[in-house]
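The structure follows.
Here's a slice of the assembly, chains where they normally sit.
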Amino acid sequence: MNENREVGVWMNTWNEVYESARSKCHKCRCCNVCNGVACKGETPGPGGKGSGRAFMRNVELLSKVALVMDTIVSNEEVDTSTDFFQTTVSMPVYAAPISGILQNYGAELDDLTYTEQLVKGCLDVNTLAFSGDGMHDHMFLEPLKVLQKYGSKGIATIKPWVGEHMKWRIEAAEAANLVAIASDIDASGLTNLRKSKTPVEFKSVEALKELRAMTSKPLILKGILSVEGAKKALEAGADAIIVSNHGGRVLDDSISAYDVLRDIKAAVQDKMKILVDGGIRSGADVFKCLALGADGVLIGRPISHAVIGGGSEGVRIYLEKIQLELKEAMAMCGCKKISDITIDKVKVLF
Amino acid sequence: MNENREVGVWMNTWNEVYESARSKCHKCRCCNVCNGVACKGETPGPGGKGSGRAFMRNVELLSKVALVMDTIVSNEEVDTSTDFFQTTVSMPVYAAPISGILQNYGAELDDLTYTEQLVKGCLDVNTLAFSGDGMHDHMFLEPLKVLQKYGSKGIATIKPWVGEHMKWRIEAAEAANLVAIASDIDASGLTNLRKSKTPVEFKSVEALKELRAMTSKPLILKGILSVEGAKKALEAGADAIIVSNHGGRVLDDSISAYDVLRDIKAAVQDKMKILVDGGIRSGADVFKCLALGADGVLIGRPISHAVIGGGSEGVRIYLEKIQLELKEAMAMCGCKKISDITIDKVKVLF
């Protein structure tokens, strides 16, 4: 449907962007509610691994956090801005690293074009994107160049490769003067990646300390899902963790980040930043994550839909929608600034 | 269906009234069970905002309160009457303020005619209605005139407008000598209303104290949904609060009043009246609310259906049905008067 839309005419509302994405995705159904039910087990594809429960659980748990309204407050306006490692962003919402748009969504869009539209769209609303990585050098280098083209305002993500493969990537990211460098260390548990031509390896606390020493930039570890893991990340010197089950795509039947977010916050407190992702679909969802203890969130699939459906303009439209929703949730719950969003502003129903 | 029914021939049973409403509503489906599922996200329309979960949660939580039967009691008859700020009412059940019948239900009924039929129907069974408000002066003044025409036996509701817009409305309500004056302060969190020609604003405790000082009438604050909010309302000098998520129409994913009603009762005790609304569909539901700590309840959508389907006669039929159901619930649970309906008369299954 809508196959005869003119390419390049950006849609001016989110529904049009999403409808456009739906017409371009031949693997992802672009369901009304993106919750992992229809696509369960579809990897490659947009689904959660195996039973798909880990993806579905992300959405399900967020739906079981409810907002506590209170409008008896002073009459100043709401401000959603925050700081991300000395960069001011319009809201604590970042684009997750995603690659393989063709394989996973069935959309004719190469990863380089994808990354450029993504980064531009994020910067248009004054927030940041994470770029991706892959087993061939160019899969890391080309997204990096995009980030550099846009003022180095973004975060490179590096898989936990063995030895030199990891080292030169960190050095390249360091040289690019990015906002921060991330590593999605949960990839180390994937059998096929441990056996690939460029293999990943498990990173112990000692190994992570060595990575830590390779860069002066903030180091972010992605794929933490336990209090123990968070403590080890802290011991290794990480500046931030991303509590994440990787959208349910690396371990069937894993818990959701929301199962463990409050415990991690209690254990880690303010000693490092806590980011989270998984199933976030609205500004109210962002609000919930912050109330549960996160300093910020990453959004994955819907931002991919935004890029596919409307390029950087689609990303802008999507993120403005999220910001408006976040702002209204804050207004209704009596929060004037991001740090006002505390655990007593929600009721956790699980 | 039933399009050729003669207008003005009031139905004499609730099912006929509801069937008539169904034939006249072009946006609301008038489902067999009015629970927010079919209409989720339909605003304008009768639905809950966004995911619709806040509306659905109202109905769901009430369905998870069960009555504890006990008929070993003395043989006196059940009395449902109570006092509402020195007015005796036949039962603690009031009509919620609703406007925009055409936009939300798709029924050809202007708000003034709606209000008149509503007020008349409530008085016919000896209870009271809340009237509505809007950004144009006449949207407040005309319903007020209706209340005056019927002996001032009702409550005017005023949005939390800025400065003078609020002041003259309170003065007009005061002059009309109504039973009480209410303000649905939760409207202050709505971005579009804060930016409208006549804007609303957040009301702090100090600002509410100023409103309090403007009238000698009982002041009711509507849209409280937290213990903290209830305490602030008390501090501001309110005579009553309405614990409410506004039928799920102002904040997606908000908690339900029933999530917090018992805690608010514990915090506030008898220092001010506690009213509640959301998803109440039967006399048993009224019983549940009172058992959970409310002094009275407001009913919204079903009473709109009653007005649309049968005018004041429809309201009378609906409220008599509610009263009969409340009376039987009280009889089966060994309650002779409203104050006998205590927390031990229900089992809360959530």
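Things worth noting here:
Per-chain numbering from 1; labels A and B assigned in written order.
Note that a contact is a pair of C-beta atoms (placed from the backbone, for glycine too) under 8 Å apart; a residue touches a chain by one contact, two chains touch by 3 or more.
Worth saying up front: this structure is predicted, and the values here are computed from it rather than measured.
Here 2 copies sit in place, and the number of copies making up the whole complex of this structure is 4.
Quick note on the criterion: only the chains that are shown with their structure count from here on.
The angle needed to superpose chain A on chain B by their Cα atoms is 90 degrees, rounded to the nearest 5. Centre-to-centre spacing of chain A and chain B amounts to 42 Å, using the average Cα coordinate of each chain.
Within the complex, the chain A residues that touch chain B are 63, 65-76, 282, 284, 288, 324, 327-329, 331-333, 344, 347.
Within the complex formed with chain A, the residues of chain B that make contact are 50-51, 53-54, 57, 160, 185-186, 188-191, 194, 201-205, 207-208, 221, 223-226, 228-229, 232-233, 236, 245, 250-256, 259-260.
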